[in-house]
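Every protein chain but one is kept in place in this view of the complex.
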Amino acid sequence: MASSWLPRWFYQLASPRWCYSITGKLIPWFAAIGGLLFVIGLVWGLAFAPSDYQQGNSFRIIYLHVPTAILAQSFYMLMAIAGAIGLIWKMKVADMVAKSVAPLGAALAVLALATGAIWGKPTWGSWWVWDARLTSMLVLLFLYLGVMALNSAIESETTAAKSTAVLALVGLVNIPIIKYSVEWWNTLHQPATFKITEKPAMPAEMWMPLLVMVIALYLVFGLAMMLRLRNEILTRERRAGWVKELLGS
Amino acid sequence: MAQALLTAQSLFCERDDRILFDQLQLTVSEGEIWQVEGRNGSGKTTLLSILCGLSSHYEGELYWRGEPMDEVREQFLSELLYIGHQTGVSAMLTAEENLHWQCALHPSLDASRAQQALESVGLKGFEDVPAHQLSAGQKRRIALAKLYMSRAKLWILDEPFTAIDKIGVAAKEALMVEHIRAGGSVIMTTHQDLSAEIPLHTINVEHFASSQREWS
Amino acid sequence: MAFETFADFLNMGGHGLYVWLSYGLGLLTIALCLYLPIIQGRETRRSLRRRIQRESVKS
Partner (left out) sequence: MSSTLQLFKQTFRRDLTLAFRRKSELVNPLIFFLIVASLFPIGVSPEPNFLSQLAPGLVWVAALLATLLSMETLFKSDYEDGSLEQLLLSPQPVFLVVLSKVLAHWLLSGLALTLVAPLLGVMLFLPSEGMPGLMLSLLLGTPTLSLIGAIGAALTVGLRRGGVLISLLVLPLYIPVLIFGSSAVQAAVTGLPLDGYLALLGAMLALALALAPIAAGAALRISVSG
């Protein structure tokens, strides 16, 4: 860690202790703001947003489906980048972040798939459709499951972290290729279906609650990630003086 | 004054919640043979694999000829001969084929001496027998033949004498003495008692097992 | 308000099953994602505390 061009917080972040205390301070804020926005977005989306002229009220699933899909993807990116930082700078906290993110990402992908499938029933008349978005989300879930399986198969914590980081990075390179190929494959096989979410221009009263939900879920899952991260820090740093002090009293 | 080849500073390693060693210092200079001591499971093999750069499960610094290891790794590898617990001999290849590939991997091995080396370890006539048809001792001798071909400065040998008879051990000892006279050095672990004539430095891993380390 | 009555709201224009199923699943998942690390954290703290006590008795 010789290079000095990185900002100071980056190095502070490398310290599990600092990370533990800063997340402890952030958690109440994330919980309060995330919870508030979540309730606002939920009520707004479910009760106040106008219904879609084509799909009716089943359209309201968008306020859950789209945010979870976005989050599932950005969590994968977060996992891969954290893994890369762990590999390059040997930063323990980055490894822990990557490990705590994976199950949440998988849960998000499952949720995105489930809501997509439920939405598909009234829209397309069947629970599952090999639509481009759903298919690439399914592959993303597979990628998450692979990372988690590899992580749990390797006993040594540090080896597991490094191996999963390599796998996550390989997956990250592949995601755009998978997305492109699936989209292309989809247009080849089912040319005439209308897309589940892509509307030419969504009116503001429709996309505003969506935006609120996206931010709310970022905060809520950020909160979940911090909770997991703190557990991970405690377990991995169990012999550190500060942990003993913290728990000993 | 002999030049320091490999220097390890404040090495720390833990496995499975157990500290194998901490604050371990070691300087191996030209013309020295170091024997790493310790009971089974005390971390001898781990230390050797850290020293040769196979394992990255450690904290601390390594230097090769005074330079940080990360910066001169390639140089270090080109001057290193390592024979591990697993000897790197493929069972489905003959002795000759095995050595041939090893020579391609390690330019410090002199391929033209392969025949002679195999003869020296007593494998003359077995050159083209697949290794899986040989005994354990013979298989190990294929790996040990590399000692006769090596131009490397530093030899790191993990239990090289397992399944080797007394005469064989004596021959390798003589070879090591010759190697250090020429300015090389050796780091090894062994259960066998080496002959008293060898100038031996020892380091016991267990002496570093108790740690006052404050976990950060 | 996009709905006249509360019954309308529950019915969602005939798509109530799908909408409420989605949101039910969503809430369940979110709750689990928050609840599991919390109880796991409690467990971790408890076992670590025990461990620290053991060690302090020993030394």
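Annotations for the structure displayed:
Chains: A, B and C, in written order; residue numbering restarts at 1 for each.
Assume a residue touches a chain if its C-beta (ideal position, glycine included) is under 8 Å from a C-beta of that chain, and two chains touch if they have at least 3 such contacts.
Please read these numbers as outputs of a predicted model, since none were measured by experiment.
The chain we do not see here touches A, B in the full complex.
Of B:His106, B:Lys153 or B:His179, it is B:His106 that touches the chain left out of the display. Checked against the full complex, the one of A:Ile33, A:Ala117 or A:Leu169 touching the unshown chain is A:Leu169. Touch with the chain omitted from the figure is made, among B:Gln3, B:Gln25, B:Ser56 or B:Gln116, by B:Ser56.
For the chain missing from the display, the contacting residue among B:Gln86, B:Ser112 or B:Ser135 is B:Gln86, taking the whole complex into account. For subunit B, the list of residues touching the undisplayed chain reads 49, 52-57, 74-75, 77-78, 80, 82, 84-93, 97, 100-102, 104-107, 130. On the side of subunit A, touch with the chain left out of the figure occurs at residues 87, 139, 142-143, 145-146, 149-150, 153-154, 156, 158-159, 162-163, 166-167, 169-171, 173-174, 177-178, 180-182, 184-185, 188.
Heads up, the rule we're going with is that only the chains that are shown with their structure count from here on.
Subunit B and subunit C have Cα centroids separated by 55 Å. One finds 47 Å separating the Cα centroids of subunit A and subunit B. Subunit A and subunit C have CA centres that are 16 Å apart. The set of subunit A residues that touch two or more partner chains comprises 243.
Counting partner chains per residue, subunit C shows two or more touched chains at no residue at all.
Subunit C makes touch with subunit A in their complex at residues 1-3, 9, 12-16, 18-19, 21-23, 25-26, 29-30, 32-34, 37-38, 40-41, 44-45, 48-49, 51-52, 56.
Within the complex, the subunit A residues that touch subunit C are 42, 46-51, 56-58, 60-61, 64-65, 68, 104, 107, 110-111, 114-115, 118-119, 121-122, 217, 220-221, 223-224, 227-228, 230-231, 234-235, 238, 243-244, 247-248.
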